[in-house]
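With one protein chain withheld, the remaining protein chains of the complex are depicted in position.
So, chain A:
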Amino acid sequence: MNNDKKGFLGRIDWITIILWLVLCLIGWFNIHAAVFDSEHPGLFNMETNYGKQSIFIFTAIIIGFSILIIDQRFFISATPFIYIVVILLLVAVLIVGRNVGGNQAWIPIGSFRLQPSEFGKLATCLLLAFYLNSQSNKTPSIKGLIIGSCIVLFPVFLVMLQPDTGSALAFFSLIFVFYREGYVNSKLMILGGLAILLFVLALLINQWLLIGIIAAICIGFIVLLGKKRKYLIDLGVIFAIASVYVLSVDFAYENILQPHQRNRIDIILGKMDDPRGQGYNLNQSKIAIGSGKLFGKGYLQGTQTKYNFVPEQSTDFIFCTVGEEWGFVGSVVLISIYVFLLLRIIHIAERQRTTFARVYAYGVASILFFHFFINIGMTIGIVPVIGIPLPFISYGGSSLWSFTILLFILLKFDSTRKGLSPN
């Protein structure tokens, strides 16, 4: 193919790099607006977070292009080692980490803080790709699914100990990888989707009423499909499982979730209206975004962000600044860039010749997608407030670097896909 004739630079997927760079710059400008300090207005002022972010971006570029220079075989062979190091870091953070806001998630290194859970995603993606690659000659088996799940769940377990629920949840997005590789079938995915739907409904509607509705739907199916024995048994089983599930959701909600998590869910579901207390963040976030109207208030003109009404506005709630200062148009542009990036990654994934690279690519897509959806979704009140960053946009070195490494390793695999022997 043509790729053979191109040099090293020609084989890199520049579209992805441009999308990545655009997102980084959008992030930088919005951090500038979010934490704007009139005494230090310069974008490069090192006393401010936007000044620091410029350094993070600069180093991210260096890191990214360094990765492109390293031989891809290094990543493959180093994968188990990387996984082990990250696991050790995740253990270490529980011992020597610094507790910020209830989460023991950071290891202080000099003036920067390292967040091992961010790198946990990278290591997990790599090891999962490594393992599934080794299984690529066999048909997907239950055993493969179990081992793959263990690779994912082990770091999840450690992250939950911090406890950092948001980061832990991000790992579950890797379900898409298992789906794409055939370890999970469509029925299970639909079932999973239904389980989430049922979970939300169970919290919203009286559980007995919900069971009644499920029963009605089952009877509807029987009428529709005819009284065949097979369907009757299936529907009976489905109904029984659904009923138990609905009842247990309430139990789990009351007894397993922590109070602040319960409150967050309640606010999203509209069961609780508390704009001064728990709902304050979300309410102010919605005010910020909603007040942006079509074209936004303009750069550095957002009163909600400028005057600190939105908490965490440079990190988890950075999308508020976008929504307030750039309006609906700016928000849609940002979402479009993300969607374009995600589709581009899937496109890259599908053109890989090795299972390793493809699995890894889907892992990257899944994690970015999860962060994108949950982060923006929480600022506009369609998912509970879960503290995870918006990739490439939110302030923070750990986050930016780990996502950059995640993405550039993929680009490295992609640039050398010809050289790797197809399985």
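Here is the rule we go by: a residue touches a chain if its C-beta (ideal position, glycine included) is under 8 Å from a C-beta of that chain, and two chains touch if they have at least 3 such contacts; residues count from 1.
By definition in this document, contacts and distances are computed from a predicted model.
Colleague: Just to verify: the chain that's not displayed, which of "Penicillin-binding protein 2", "ABC transmembrane type-1 domain-containing protein", "Deferrochelatase" or "Aldehyde oxidase" does UniProt list as its protein name?
Modeller: Options "Penicillin-binding protein 2", "ABC transmembrane type-1 domain-containing protein", "Deferrochelatase" or "Aldehyde oxidase" considered; the missing chain's recorded name is "Penicillin-binding protein 2".
Colleague: For the chain that's not shown, point to the residue among A:Y179, A:F221, A:F239 or A:Y253 touching it.
Modeller: Going through A:Y179, A:F221, A:F239 or A:Y253 one by one, A:Y179 is the residue touching the chain not shown.
Colleague: Of the residues listed, A:R11, A:K52, A:R264 or A:K286, which one is in contact with the missing chain?
Modeller: Touching the chain that is not displayed is residue A:K286.
Colleague: If I consider the whole complex, including the chain that's not displayed, which of A:Q304, A:T321 or A:S398 touches that chain?
Modeller: Within the whole complex, the residue contacting the unshown chain is A:Q304.
Colleague: Touching residues of chain A against the unshown chain: what are they?
Modeller: The missing chain touches chain A at positions 136, 176, 179-182, 186, 284, 286-294, 303-304, 306-309, 323-324, 327-328, 331-332, 335-336, 338-339, 342-343, 346, 349-350, 355, 362, 365, 369, 373, 376-377, 380-382.
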